[in-house]
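A single protein chain has been omitted from the complex, and every remaining protein chain is retained in its original position.
As written, the chain order gives the labels A, B and C, with residue 1 at the start of each chain.
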Amino acid sequence: MADTMANATPAARFLTRDRIIKWAPLLVLGVLILLFPFFEWLEDIRAGEAHAYLIDSRFFSIRNAARIGIAAAPALMVAVGVTFIIIMGSIDLSMEGTVSVCAVIFAFAFLAWSGTVLSWAWLAIPAAMLVGAAMGFINGLVHVKLKIPSFMASLAMGFVGTGLALLLTGGDRTRVEDPIFRSLLTERWLNFPVMVYVAFAFLLIAWFIQSRTTLGRNFYAVGGGEELAHASGLNVERVRLMGFTLAGVFFAVGALLAVGRIGIAETATGNNFMFVSITAVVVGGTALWGGIGGVWNTLVGVLIVSVINNGMVVIGLPAYVQDAVLGILVILAVVLSTDRRSVSFVK
Amino acid sequence: MTLETLKPYLPWITLFVLAGIVGAANPAFFNPVGLVALVADITPLFIMALGMTFAIYIGGIDLSVQQMANLVTVIATVYLAQFGIGVAFVCVIVGFLFGAISGFITTRLYVPSFVSTLAMGFVALSGAKFLSGERALSMDATLRDQSFGWMFGNTAGVPHELIIAGVLLFIAWFLQKRTTFGRALKAVGSGELAAVASGLNVDRIKILAFAISGMFAAIAGLMFSVKLSGGDANLANGFLLLAIVAVLVGGTPLTGGVGGVVNTVIGTLIVVVIRAGMVYLEIDATQQQMVFGIVLIAAIALTIDRSKLRGVVK
Amino acid sequence: MYELRKVDKKFPGVHALKAVDFKVNRGEIVGLVGENGAGKSTLMKVIYGAYQPDGGTITIDGTAVRFQNPRQAMEHGIGMVFQEQSLITNLTVMENIFLGYEAQFVKFGVIDWKAMAEAARRQLAKVKLDINPATITSELSFAQRQLIELAKVLTLEERIDGDLVILLDEPTSVLAKEEVELLFKLVRELTNRASFIFVSHRMDEVLDLSDRIYVMKDGEVVDVVDHDAAEVDAIQHKMVGRDVDKEYYREQKQQPYGDEVLVSFDTVSAGNRYKDISFDLHRGEVLCLVGTEGSGREAILRTIFGLQTPTSGQVTIKGQPISSFNARASVDLGVGYVPRERKVEGIVAGMNVYENMTLSQMQNYSNAGVLRTGEEKSLARTWIERLAIKTPNENKDCGGLSGGNQQKVVLAKWRSGGSDIILLDHPTRGLDIGAKEDVYEMIRAMCDDGAGIILVADTLEEAIGLSHTILVVKDGEFQKRFDGRPGDKPSLYDLVHHMI
Partner (left out) sequence: PGMARAAIADPTVAWSYRNRTNPYWNEIVSGGEAFVESLGKSKDFLTHLINEGSSEKSLADVKALLSKTNGDLALAIDTNDAPNARPVVEACVEAGAYVSTLWNKTDDLHPWDFGDNYVSHMSWSDEGPAEQTARILLDAMGGSGGVVHLGGIASNNPAIERLNGLKNALVDYPDVELLDAQPADWDTQKANQVMSSFLTRYGDEITGVHCANDTIAYGVLEALRAEGIEGMPVVSYDGNPQAVELVSRGEILATVFTNPHWGGGITASLAYHAATGHFKPSEEPNEHREFYGPTIMVTPEDALDFKANYLDSVPTYDWTDFWGPSNGPIQYK
């Protein structure tokens, strides 16, 4: 395979192939952001209304950006978590279970400890993150120690997680009404609610881990060549375990934001996160075979998916075609952001 | 007898151990009539898993099968009156084409099958919603019995579903074991680059594998639709994860090249036993999912032959 | 100081190491030679802790050790430069060098990239490599990567106080002559600090470098010779168990080639891979493409096989102008391809011997797509016997065969199918002399049968010895054509002169 890898020296030109590929996801996002206002414009022109492109766009507005931000924030956290795993060349499908468990335990603890952030109840936040870490750790243990491929191990652990959440709640939902906690959604700085900033802060933390810590770099080593990394003396098992644990923590943050968004913790809190987050990671340009990509790619990927979902409703696409449009746009985004030269085949 | 010699039989052993546990707790489980019915009922899921095996065997995955089946339930219901039994042909063609398109996107556009099939699944779902007008439709009972009544009869105590499953299994097995296509599949699954360097038309083989997966999903959808005598865009929900689990638990790893359709038989049976076990052992409603996950981990830990997972376990 | 006694290692069905005694003294360079599958790599992996021996003892300075993993071996001063490419290509050079040992650059949980780059530069200086440590490894040449691997192992110097043992498993197979010389110079300089174990199939190199040479055969050490007493013939005799033909390249068997043109290139170009290449390949001809790594030879082979579509020019195979390039069509025209990356492109690991042999021409062993397995098996048995392939039977997984035998399976795949345009990319890379001889013998036999062969040889000597015609390419452009009649072959110097 080595021969099919590019080994040309980087050209001095500005628009190199590598650059284009690297920025393709962002390009796709940009096109989408300009595309949806176009449909709005068309619609208004047809209706005979005056419409200055972009300026009169409802989609292309700060308020809508905030809405997309709210929709994207929890998914972003989950996707960032799974990004680390995918960089390692593994996959984690346990997020729905983990998110549910973390959300439920957070809500229980928060309410049990008096239900306002201005008391010991704030401890429920780190507690939920610890629970996420523990779930991720167990997931990693099952994968690494029992030598079960991560796809299968995490899929099964996802069942266990959802089941655990159900066992804890008995199917009931818990409301978290504390206004201070809910200010995640209700309080706005510069037009954006606090949860968007929280998500961004955690994204920066993830970036820091990815680029500045040994663990983060080791993810890339494992994804680039696990056997080689092992032969270089890297404790690959440990890196994997830590990776799944870290992913668990980010799933927990996603759970907290999800609870912050709707004020309800329930077994269903984790629903739908699996395909959204993995699709977002791939659309952002992180390769499923590992070693390439990172959390910024994931941010772009999550935004692409959220923009599509939001935009389709905004331009009034009939509900029944929305799934197909999402599917086709996802394929397009991945096609554009894959460096065909660097892969010899894809399965 | 060493562990080495036992290895190929581990999926079987797992199956019998699980069945033994359920049967020991509740001997009614071993009632032959019940067992036959239990197995016959799983036919649509089994057929879907059978198709999925081809996608996984070449190292890919097909996440579109459930939506494919959903689409087919709608097609079958809507066009039964018009085409009669010919609707089966339409369904199979649609499944084949959708699968082929997924395969094309995967091989020619370099989109991993995880994404391409997921996306094509969305397209199929849209098709199902559109065609059904977003309602649950039902088949005309007499028309259904005229065209497809044979699917659910009984001959000498053997349900026809089982016979259909057996025939499809034989076809799949024959394809995999006895034909050049099956050999090529194995080559692609075990060493794609070497297959290319041997002059195999790898792209075509992969596209065919996905097409077969789509086709089997369509057959599964058709049977399910006939069985339920109707169709809608959600009817086959719940099939996807079980079909994947059935393939993997049977011992066909996601890395491809190992295992095959016979393993999927065992895998599907393991899934049936676990699921029926929940009913027989009266597992509490709130605990069922958790128990399912844990038993699944145990089952897969037992069945997979780690020495055949070439290289690293990812 | 480092010693193995009666070390045993068994794999299912293979007794890879049989009571091996092995010793390395301080500052010594120990050579290790043996046929393919003799157990050299296995021995190295045992020393390096990647495998745990089934029996025997390992001692360092008299103390018994047992390594569970490579890291423990490293902590005892043992480092390995691998036979295969072992750098992780998506990481930077410095990350590769310090992989697993980043802790020294971590301050408050943060990696100090500057410090790491600085340290990496020091390591690179040891191997006289002047590149930016932040370069992504995939952008480098194979030779550079090999040197970086050495630089990486040499980080042991700083980390370990005691003596070092550095294992080199076929480090020279991807290096050009000067690079090999540079490597050897480095190794000799470093003997004040480290001992080396050097594995190679290039006998001259082993004799050149080693103080002592271990000869292995079938998992056993059959001889240990000192540098001064070493003789190529004797060693080869021990390795193979018989005398090796003096006429290495079978020059006396070289026949003039025929008139019929099998493959014709008329000013063919393929993007930036190669430009305006023209040549004719005739029946019975061995045409050798000579050039440095990356000069475009492989891309030419892949064009003929249909895996690379040219951007201009006309390719004609057996009189048929080729318009659409795909492997199937080429195979149907009788083209066979023996790729360089044997393990990933040559054979399908996980499929057995007969399945591999018929892979390219299954249509000949099937009716309407249904295989006649019995015939496949008997074909495989014939070829196993004809090429003396070392395998218990035709049902054995090809992934478990040693390199040379895998190569024979690949050749059998094309020969048995009647392919008469054979493209050989480094067909003898990593093969022992015994196996090499077999390959040379087969090349001659194929020519006699009327096949035409395009060869990208492992060494220039091989190219000269085997070929009727030599084309020198440089940076994808044609340089010079030589005719190589027996007794009137171009010299090494002639070729090198045009290559660089």
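The rule we apply is simple: contacts are C-beta pairs under 8 Å (C-beta built on N, C-alpha and C of every residue); 3 or more make two chains touch, one makes a residue touch a chain.
Treat the numbers as computed from the prediction; the structure is a model and nothing was measured.
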{"item": "Contacts of the hidden chain among displayed chains", "value": "A, B"}
{"item": "Contact partner of the left-out chain, one of A:133, A:314 or A:329", "value": "A:314"}
{"item": "Touching residue (missing chain; options A:59, A:244 or A:296)", "value": "A:59"}
{"item": "Contacts of chain A with the absent chain, listed as residue ranges", "value": "58-59, 61, 63-64, 67, 70-71, 166, 169-173, 175, 185-186, 193, 258, 261-264, 266-269, 271-272, 309-310, 313-316, 319-320"}
{"item": "Positions on chain B contacted by the hidden chain, ascending", "value": "26, 28-29, 31, 33-35, 37-38, 41-42, 44-45, 73, 129, 132, 134-138, 141, 224-225, 227-239, 272, 275-276, 278-280, 282, 284-286, 288-289"}
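Assume only the chains that are shown with their structure count from here on.
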{"item": "Chain A-chain C separation of Cα centroids, rounded to whole Å", "value": "43"}
{"item": "Interchain centroid distance [CA atoms averaged], chain A/chain B, Å", "value": "29"}
{"item": "For chain C, residues that touch 2 or more chains besides their own", "value": "341, 344"}
{"item": "Multi-partner residues of chain A (at least 2 other chains)", "value": "1"}
{"item": "Touch list for chain C against partner chain B, complex", "value": "12, 305-307, 326-328, 330-331, 335, 337, 339, 341, 344-351, 355, 358-360, 362-363, 366, 369-371, 373, 399, 413"}
{"item": "For the chain B and chain A complex, residues of the former touching the latter", "value": "58-60, 105-107, 109-116, 118-123, 125-127, 129-130, 134, 192-193, 196, 202, 206, 241, 244-245, 248, 253-256, 286-294, 296-297, 300-301, 304, 306, 309, 311-314"}
{"item": "Touch list for chain A against partner chain C, complex", "value": "1-3, 5-10, 208, 212-214, 217-218, 220-221, 223-225, 228-235, 291-292"}
